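All protein chains but one are shown at their positions in the complex.
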Amino acid sequence: MQDLEFGEIDRVLQRAFDEDLPASDVTTVACVSADAEARARIVAKAPLTLAGQAIAARAFAMLDASVRYEVVVADGTTVEPKTVVATLEGPARAILVAERTALNFMQRLSGTATLVRRFADAAAGKCRVVDTRKTTPGLRALQRYAVRCGGGHNHRNDLSSGVLIKENHIRAAGGIAAAIGRARDRAPHGLRIECEVLNLEEAQTAVDAGADVIMLDNMDDDACREAVARYKGSVILEASGNITLARVSTLADIGIDVISVGAFTHSAPAADLSLLFEFA
Amino acid sequence: MQDLEFGEIDRVLQRAFDEDLPASDVTTVACVSADAEARARIVAKAPLTLAGQAIAARAFAMLDASVRYEVVVADGTTVEPKTVVATLEGPARAILVAERTALNFMQRLSGTATLVRRFADAAAGKCRVVDTRKTTPGLRALQRYAVRCGGGHNHRNDLSSGVLIKENHIRAAGGIAAAIGRARDRAPHGLRIECEVLNLEEAQTAVDAGADVIMLDNMDDDACREAVARYKGSVILEASGNITLARVSTLADIGIDVISVGAFTHSAPAADLSLLFEFA
Amino acid sequence: MQDLEFGEIDRVLQRAFDEDLPASDVTTVACVSADAEARARIVAKAPLTLAGQAIAARAFAMLDASVRYEVVVADGTTVEPKTVVATLEGPARAILVAERTALNFMQRLSGTATLVRRFADAAAGKCRVVDTRKTTPGLRALQRYAVRCGGGHNHRNDLSSGVLIKENHIRAAGGIAAAIGRARDRAPHGLRIECEVLNLEEAQTAVDAGADVIMLDNMDDDACREAVARYKGSVILEASGNITLARVSTLADIGIDVISVGAFTHSAPAADLSLLFEFA
Amino acid sequence: MQDLEFGEIDRVLQRAFDEDLPASDVTTVACVSADAEARARIVAKAPLTLAGQAIAARAFAMLDASVRYEVVVADGTTVEPKTVVATLEGPARAILVAERTALNFMQRLSGTATLVRRFADAAAGKCRVVDTRKTTPGLRALQRYAVRCGGGHNHRNDLSSGVLIKENHIRAAGGIAAAIGRARDRAPHGLRIECEVLNLEEAQTAVDAGADVIMLDNMDDDACREAVARYKGSVILEASGNITLARVSTLADIGIDVISVGAFTHSAPAADLSLLFEFA
Amino acid sequence: MQDLEFGEIDRVLQRAFDEDLPASDVTTVACVSADAEARARIVAKAPLTLAGQAIAARAFAMLDASVRYEVVVADGTTVEPKTVVATLEGPARAILVAERTALNFMQRLSGTATLVRRFADAAAGKCRVVDTRKTTPGLRALQRYAVRCGGGHNHRNDLSSGVLIKENHIRAAGGIAAAIGRARDRAPHGLRIECEVLNLEEAQTAVDAGADVIMLDNMDDDACREAVARYKGSVILEASGNITLARVSTLADIGIDVISVGAFTHSAPAADLSLLFEFA
Partner (left out) sequence: MQDLEFGEIDRVLQRAFDEDLPASDVTTVACVSADAEARARIVAKAPLTLAGQAIAARAFAMLDASVRYEVVVADGTTVEPKTVVATLEGPARAILVAERTALNFMQRLSGTATLVRRFADAAAGKCRVVDTRKTTPGLRALQRYAVRCGGGHNHRNDLSSGVLIKENHIRAAGGIAAAIGRARDRAPHGLRIECEVLNLEEAQTAVDAGADVIMLDNMDDDACREAVARYKGSVILEASGNITLARVSTLADIGIDVISVGAFTHSAPAADLSLLFEFA
């Protein structure tokens, strides 16, 4: 049982094949005999943190259950260039047809895991690095999994599973205290009340109103340090907005609890992996 | 009628809302009154080429048909920072709930369009720049549209709508000539036969065997120049593999017909756009 | 915009019509002319708290957009027998065909709202009454909405949007403290850690380990009173298990924060509503 | 092959998991190791007639094919409290995650079967007790199966598979004779013509017009007795409306052929079943 | 409200466009300006009975809501060659893209209606001509509608909405009487019991066992005549198997009640209709 919504892997793969195979693969059907067998291996061509073995394996198996896919390197492992991460053996047609789909997933997920790994390493276990809702539509579950593979944690999954009061909610509600009050009154009791603040004054208002988590939005190191001094232990402190890799270890040292980074899921470049064939 | 598969925009938006709204938006429902109205504008925060107006507009409309979304800048336009690209007016809840989803699409599509625009400008109309099948699973149709917004052209949509004989097909078929022969024999007659080659010798074999398009894979400028000298006009010449922006104008000047770039759809960073509210 | 997952009402109605109309309604098509018009009203035949106007209205509109459905009594209102809660006017065929489907939803949702209303009245605003995950498969979103119509609150929506450590998790983790520790370590930081306990000793262990919410499972009034005395204000106290209507006011008076009741969604009898026609 | 629409069990389970697992189960993933094994048993806690073994078994298998589910008591059996109805063994995570979903189905279906069993016992084989279309949207096929498990029969499945002329059809058609005439003229020849009547006079009109089945709606025992005296053998006689358990044996003795009861599917309380774990 | 399962037309059209438009129409997008307008008319090129106006109209409207489709000739009408059956006006792209899809439906449905019309005319109102379950997968609802347009009636919609005991059921049950007995015992009471028989001896057995409908399978005119003589009025008599148009009036004259013909839905040639453009 995958650590994902049930059925998710098959669902995203079906969609991917719907896109790539509206009919059949004209090239492969023409050039490759139905009974040709092949071996192949998936190789990292740059340093990367791997994510996506289950979906890559399933991509081949959906096309032909007789493809044997062997995981050489587990998801979450950081590997050097030229590392063989998986080997395959089976019908050449199925391997050729699914190749791009499998890699499209694995390269993106490993791209995210690789970026997260760097941030998590910088945080050195002193604080969490987490994702945001700035995910690729249709791939949220997989991207959040990749974040975990890179040593990160997840922020709320969706709008229904977390309270995060942002500037616009505050203005609509008529102020921080009012917004927090309404949320405490109406949100399910299992959810903490998180409130975004732009400065220390707002932070104080939010804490006074009963916020459980304060998101320090685009606040500088000094302001973050002061927030830690005031609230550490009584509320959870999250830093967000323009978090560069360079700044992570400082924020971690200051005592921030959580650092959230949109780029993990919206701008991580694809990791360089390729599939090399050996025909039987 | 969008220049896309019928129903595609609604389908990808439904999926995006399925991810982001398994129940309702607990924060917005708590903090914002059902009858609150808001105005907002979508603003470019960096130079970018825009793509995604129709899907952003539809994202708000799906949640509440009374949201008025006005396109200020058409898809395909390159804008300066601080440009307002769209304005919105309507129920505050719907605008707040759909904000992230709308931006998740528009930022990614504009990211692709922006990158393509740079390559297309470098090609200066002397050759096509095209995408590949290295698309984000589930978003191929939209990404290909973004490529067109950036001034690029599309390569084949999928495995069924183009013949592209790659190294592995060649090995499976027993050589370039055999592979091309089998494809000519079996592929629909409306498809050109494209063959990937690694050097000029292979190129010659492919042309002799009747290829209509030659993909020069990872070949250097000199080899490309020689290929143009030999085959220009009789076959279509496509350069592929490690195409940097710096190299595009050279390849265009040499006389290459088509340049294909995977990064358009697998590694373009999200464009910087944000939605700013004004509450009524 | 409904306070529900986007598209949910249409989705459940489509499923309902799939069940009830695999082809067409043979009786109505035979007996009722295509141009016959009718008026009808939906009437409460017993005291009840209403829920389901939007879905009932949509049921008729999906079959024929020209049906005019007028809400007379808003969801959440408690009405006396013989109250007209809605009136309809339009094509007789559509009204006849959708009648049972509309009522199947409205009767069930009002059944839940009616039961919740009694519990919420007994709690008299001193504590929350909430639902559980013992919902009817396929109708969770609607049932949770009905709970809100009855004056109740919702517990976590699903397994992904709340941490609730039950007896079996405790045993698997090797004890209350270990389970709570693991959950604090891994769960998204926006979720409170809720732990089920069977007695005051376990409650103490859970509080010491950092639980944010304690679910007092099947504990009697005295034990609940003692838990309130010890922990009120520092953790949220939830009573669960065999909560009868008779016991609610006692628990509310004791100072319990939340009372959860499975019967709201698994055993509420359908409310008695019917649709009466007047043909034009 | 289940005695259900093909694919129905997987479809309703997928929907149930969609509701309950939009991402993963945060509690279980945190507290329970991926390799933990568990045994469990499903136990009746009150007297009940069982229904739902196949769907409960499949719920666990969908999450993890390695769960071994053993049926101890077959659907349709009436059991005493404390009876073990099934045993499970396999990965603890899958069992914990699917537990509520499996029970949500089994408790509802057994609730229906238990109620039907009582009515069927009262009818003592002298007449059929049948369900109605007052089913829970999305669960009709399963509920009708539960009715059969309880010893009942099914009425028409849907509006397309049976002719049932009700009061409103009669008014729209301009009278009982006209309605029956139109239905005989147009309905598929494999369907009997059933007509609802409110008194003996209407019954006579319906029989004269060629009805094959007469539904005696809310008619008292004496009127039912007279209808049997007049029509038994020439038409099928169905009693409907406010059928209490107490009245069933009388109606059966009188000679009524079919008794239909909406409460089987709209108001049966959930049966009391629970799942008890033993961790390995 | 169409006389079809709710949502059926949109569903089959969506599927058709999924097949025909995996991306966009490359020819139309290239050659036709987005703002070009066109008029067109759909013309019968041979004598035919029309069916499919609603689905053709919807095909264009789904692609572009601004297409105006005017029905000139109603479904069910028999027309001469060169008759204009509909006119269209609107965006040229949408009309060009949807043309083939609209015609694919209308030609097939009119093909069925045209064939049925001939049989119904031969029956001259003396008996019903009906379809079978030998329908095109995915198009059953539409084909059954076309049968009605041609003046035919429908047989059972599906395996759930009618009892038809065939030779193999008889053998499995251990004889005609046993099979009919089991069906009477278990089938919903709203369904007549139909039994296929191969000769008069079997017919007698079936009638004695309580069959409501006898299907005379591949029996000659004399045998049919004898069956009518014996059973007319007490059971419904259906003739089936190798029913040619030439034989219909004989069977109708003999007194057969129902004639069923598989060819209506499995072998009717497409009717000849085409769409002619006039560009603005």
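By written order: A, B, C, D and E. Residues from 1 in each chain.
The criterion applied here is as follows: a residue touches a chain if its C-beta (ideal position, glycine included) is under 8 Å from a C-beta of that chain, and two chains touch if they have at least 3 such contacts.
Keep in mind it's a predicted model, so treat the numbers as computed, not measured.
From the options E:L4, E:L21, E:A113 or E:A211, the residue with contact to the chain not on display is E:L21. Among E:A36, E:A61, E:V84 or E:L198, only E:A36 touches the chain that is left out of the view. Per the touch definition above, the residue from E:S66, E:N199 or E:S267 contacting the chain not shown is E:S267.
Checked against the full complex, the one of A:D3, A:E37 or A:D64 touching the unshown chain is A:D64. The missing chain, though absent from the display, is touched by one residue of E:V43, E:A86, E:V163 or E:A227; that residue is E:V163. Shown as candidates are B:N157, B:S240 or B:T265; the residue that touches the absent chain is B:N157. Although one chain is not drawn, its touching partners on chain A can still be listed: residues 14, 17-18, 21-24, 29, 62-64, 91, 93-94, 97.
Within chain D, the residues in touch with the undisplayed chain are 1, 3-7, 141, 144, 157-158, 160-161.
Within chain B, the residues in touch with the undisplayed chain are 5, 128, 130, 153-158, 160-164, 186, 188-192, 194, 212-213, 236, 238, 257-258.
Keep this in mind: only the chains that are shown with their structure count from here on.
Averaged C-alpha coordinates give centres for chain D and chain E that are 33 Å from one another.
Distance between chain centres (mean CA atoms), chain A to chain B: 22 Å. Annotation for chain D: residues touching 2 or more other chains are 19, 21-24, 29, 97, 158, 160-164, 186, 188, 191.
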